[in-house]
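Only one protein chain is missing from this complex, and each of the others stays in its spot.
This part shows chain A:
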Amino acid sequence: MASPPVEVMAPTTAEASWFCCGPAFGPCGTAGGGACGTCKSASLHCAWPNTSDACFDITRPDKCGDDLLRRTCGHQFFVKHLCGTTEIAVTIRDCGPQTDLWCGERRCCGGNCATNRLIDFTPAAFTRLGSLSAGIIPVSIRS
């Protein structure tokens, strides 16, 4: 049976990584402002896999069994590391991650686990939750 849509009004869990956007150094310099046009690495922004039909066609979270609701540019989520107490608000400014490349991947912390990559953060947002060198962290997400 298919999973119910992830409303994320109640917290859900996911893996999260980070991405750069806007002005940046090195290989990030070509990233641009993301699907919404105004993404910046130094702002508390995020990428969501279902911001539009075109976005969903790339990211395909459904292939991992995640039926994510459409959330468009400007929508805010509240996110927290599964082992942290800091909760931050992040605003959708890009499409991503490409969930279907990593189906079934899991990260755990303190006995709590998160499966599948459903959200990415800018470096500013990610570093409020964890270390950039960790690459991937387990988080909870709510609207």
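Methods note: a contact is a pair of C-beta atoms (placed from the backbone, for glycine too) under 8 Å apart; a residue touches a chain by one contact, two chains touch by 3 or more; residues count from 1.
The rule we apply is simple: contacts and distances are computed from a predicted model.
UniProt lists the omitted chain of the complex under the protein name "Cell wall protein" (options: "Cell wall protein", "Sugar ABC transporter substrate-binding protein", "Dihydrolipoamide acetyltransferase" or "Alpha/beta hydrolase"). Shown as candidates are A:A35, A:C64, A:C95 or A:L129; the residue that touches the absent chain is A:L129.
Although one chain is not shown, part of chain A still touches it, namely residues 17-20, 22-30, 38, 40-45, 74, 76, 81, 83-89, 91, 97-98, 101-102, 104-107, 123-125, 127-133, 135-137.
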